[in-house]
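The other protein chains are all here in position, but one chain of the complex has been omitted.
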Amino acid sequence: MYTMPFDTVLIANRGEIAARIIKTLRKLGLRSAVVYHEVDARSPAVSMADTAILISGHTPIAAYLDIAQIIAAAHKAGAGAVHPGYGFLSEQAQFATAVIKAGIAFIGPAPETIELMGDKIRARNFVQSNGFPVAPAAIEEDDPATFVSRARAIGTPLLVKPSGGAGGKGMRIVRDVDALEGEIEQARSEGQRYFGDHRLYVESYIENPRHIEVQVLGDSFGNIVHLFERECSVQRRFQKIIEEAPSPALSPELRKRVCETAVGIARAANYQNAGTVEFIFDAGEFYFLEMNTRLQVEHPVTEMITGIDLVAEQVYATAGRELGFAQSDIVSNGHAIELRLYAEAPERGYVPTSGKVLLLEYPSGVRIDSGITRGQPITTAFDPMLAKIIAHSPTRTLATATANHAIQGVILLGCETNASFLARILSDESFVRGQFHTGYLEENPHIAAGNSATGLPAFLASAALLTRQVRESADAVPALHASLGDWRN
Amino acid sequence: MLRIASGANVNSQDFRQNELHNRRLSDELKERQRAVRFQRPERELERLRRQNKLFVRDRIDALLDPKTPFLELSTLAANKAYNGEVPGAAQVVGIGIVAGREVMVHADDASVKGGAWYPLSVKKIVRALDIAIENRLSVIHLCDGAGGFLPFQAEFFADRYFAGRILRNQSILSKMGVPQVAIAMGHCTAGAAYVPALSEFSIMVEDTGAIFLGGPPVVKAATGEDVSAQELGGAHMHTSVSGTSDYSASSEMHAIAIARDIVARFHRAAKTPIDQAAPEPPAYDASELYGIIPKDPRVQFDMREIIARMVDGSRFHEYQPRFGTSLLCGFARLHGYQIGILANNGVLLSESALKGAHFIQLCDKNRTPLLFLQNTTGFMVGREYERRGITKDGAKLIMAVSGASVPKFTVVCNSSHGAGTYAMAGRAFDPRFVFTWPQSQISAMGAEQAAGVLTHVKARQLARDGGRLAEQELAAIRGPLLDEYRERSSAYYATSEIWDDGILDPVDTRSALAIALSASLNAPIEAPHYGVFRM
Partner (left out) sequence: MYHSVEVDGVDHQLWLSPCQSGSYHLHLRDQVISPVAFAQYGENSGVLTVAGETERVRFVIEGDLIHVHIRGIMRVLRYRDPLRTLACVNQEESSLMTRAPMPGVVVTIAVSPGQPVSAGAALMMIESMKLETIIRSSQDGVVDGIHFKEGESFERDAVLITLSKEGR
């Protein structure tokens, strides 16, 4: 029997991922602690955790970015390890370093690996120098004076990216070369604000590629395996909406190639935890995009098809345990689709929505990773993701149908969500056929727009019948006069 | 109750000709009503728009509960007066549903002569308030009148039933505990200022509504003071300083919303109970009335055919079917309400009068409202009939009609002449409502006889003066006399003078009566008691 070097893990995160990590910790017999800002006081993670510690900040986000408070909380909870989740501090090497310095294990790769891979430019150069494919780019810090002219030389379309970026934030597409400088300045300001890093680079923008990523897992014994790929092309503004595994676009040969490339990159980086290598895929070619040195939002689809609990593997790796399986033991089984339930209105240009969870019911038969609970306020202070719905079926067709049925059974009242939009995607012919790319939603704006008239009479009827004033004014009319209707003489 | 077996042959030549004729009359009525309701000079409508005012019909539509009926009364008032220039007497009145309550709506029509009150306007308002009193209906006043039309003041100011009666009736309603709501949507000047003041609830529309005894020109003339209408009596002043009005509304629609909310607070008293059953449509189609009413008004027809197309299931319990058959009496239901019907099937004779008087008392004792369907040339005249006491028996019928405590309703289906008009609950006998059909005639005697009498009188006058008239000359006198007499006995003339509550398309009669019956049951029914019947 293997004993863990720690018995309590602090989760430096919130929402669905905090709740999801707690579930695994319980399974592993570990105690869980979470930090939370007061706006999250009613969230499920806070009630599920064995210990919940209040942190504060001048904004709610700032609280979750406050390293000192989080380390203090870890000490207070007696945590021997910290799980950063995704987003927030998860890819900040200085956080990992500070945690380790405080004598606490960091559940993730070594700070140097984060440093290497977390910096987009350095990661790109590293990958290129190890002989893996990358897209043509101009990097500002190579020579700031010639940055714009080098960028121009690549030719439009271009993609301006912050070096420290993640999750698509701060990225800008430039089609008109004259707009390049303006976009660079805007991206710089956003990069500074989101990531505290003003450095940029410009890449050749491949129109309408697929976004395919490979889950890798390494341990401190030098073992590296992949857990197959994930298809994440259904995006809007670089934000993933629906992910699935396996990708419907890959032949066994292509799958083998991309997975082995990912393992090669991870091996070159001496990667020792769960990580994801992202590629763009176009016309049979893969280009390295970036490596995420953390758990991904969409990790559940991989868990579903492989049966491997990635959070458990992260904990094991951090605890210094050797991987319990070899590459050949990992088998892909069936098809999984994940839907991201967002507090936003695709029908109105994806504006974020807010409110309070007045009623919440999830369908059965699918995996739900939920970060909300009834009574909880939903603010725009954080990323708008509320929950993930993950369907796993023997085939893609069945998984699509299951996901579609499930999303229609998600009952969340009190805050507008993208649920019906997700259902529209799942019903769209291109999606059903597996034929889409990252520009799919932009090319098909009708999917986001929806049809405002859909089912309207039923909603109006409900409103009428449920509104006291409307019902009372109908009931107040004497039967005789009601029977005469709008008779006039 | 036996269903009436109609003897009408809908395929007969007569039926078709009648139908053609009566449909034409109905179309003519509809067209006249439409013109009176909506046909206005563009400049008047433009003025309303400029003043940010809604047309009176739109105000009423907004006030009423959607999908509920509105029984408009005296739509064609003044259609034969003032050269036809004052449609509807510049007033709209009727019974409708507001917040589920039956109410009387009284609205000034500012698109006609600026809403000025003419003598017939005053008569129409007084009648509306009389109806409100008799049937305990709350009144919603939509005030937008310019006050009385001074050149005609002698015909509407001083007498008992003139303009003061409006204010008196409002006060009586209040005393009875029947609340009123007024919305000042325009200037309420002089006497009209008291209409909102005497209402339990008063709303004023900001900027357009004003209430004052004398408007700015009168004030200027009287005291030399320069003051704007809004300063003098605007919504702000009256709702925050004088307390003359209760609510200030930012628009007419807002005012109407407030009024609806006020009415929704009104207590709904239980209706006076009468015998009632589930309603049932007539077994015969009402549109067949067009083929049944003869195109020649002198042609007699069987009132059972009319009743069959008006009452529930066409069922009629006929009382004394073999006695006094020229007056049909019996029970029926109308929208479930039990009623007693008296209908003329020929000239009134002693037996018919006795039967009618008896039947009225039966109904009165049984708390059964009475419906009179008039088609009468009056009582039979002649030596033999007088000897048998026709006048004495007619008096019994009049005594019973006058004394009955149950609500009465009268429809003039065809002729209404002589003492028949009275004995069959004419206007003077306070039926709750009187309606007429387009072809009906109402006068002291029939036009032909009357023209004969009048020609005879004229000839006698001429003879006294030594003249003698040739047949040709007599005919020349008779023609214009007949025309004028006919004109003044027409339904349109009668309704112009507000001798009734409006002309109905015959097919609308059932619904109109149902609304009227329902309204009448807001007032209690007194125990029966009568004067002395001459035996």
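Worth pointing out:
All chains are identified by letter, namely A and B, in their written order; residue positions are counted from 1 within each chain.
In this section, a residue touches a chain if its C-beta (ideal position, glycine included) is under 8 Å from a C-beta of that chain, and two chains touch if they have at least 3 such contacts.
Fair warning: this is a prediction, and the values are worked out from it, not measured in the lab.
Of the chains displayed, those contacted by the omitted chain across the entire assembly are A, B. Of the candidate positions A:Pro157, A:Pro352 or A:Gly434, contact with the unshown chain belongs to A:Pro352. When the missing chain is restored to the complex, the residue among A:Lys27, A:Arg193, A:Lys256 or A:Arg433 that touches it is A:Arg193. Among A:Val225, A:Ala262, A:Ile407 or A:Leu441, only A:Ile407 touches the chain that is left out of the view. Contacts to the hidden chain, counted on chain B, fall at residues 62-68, 249-251, 253-254, 256-258, 260-261.
Although one chain is hidden here, its contacts on chain A can still be listed: residues 58-60, 62, 168-170, 190, 193, 237, 239, 344, 347, 350-354, 358-359, 361, 379-381, 384, 407-414, 416-417, 419-420, 423, 452, 454-467, 469-471, 473-475, 477, 479, 482, 485.
The rule we apply is simple: only the chains that are shown with their structure count from here on.
For the pair chain A and chain B, the distance between C-alpha centroids works out to 75 Å. Taken in their complex, chain A has these residues touching chain B: 473, 475-478, 480-489. Remark: chain B residues 65-72, 75, 97, 99-102, 264, 279, 335-336, 502, 504-505, 508, 511-512, 514-515, 518 touch chain A in the complex.
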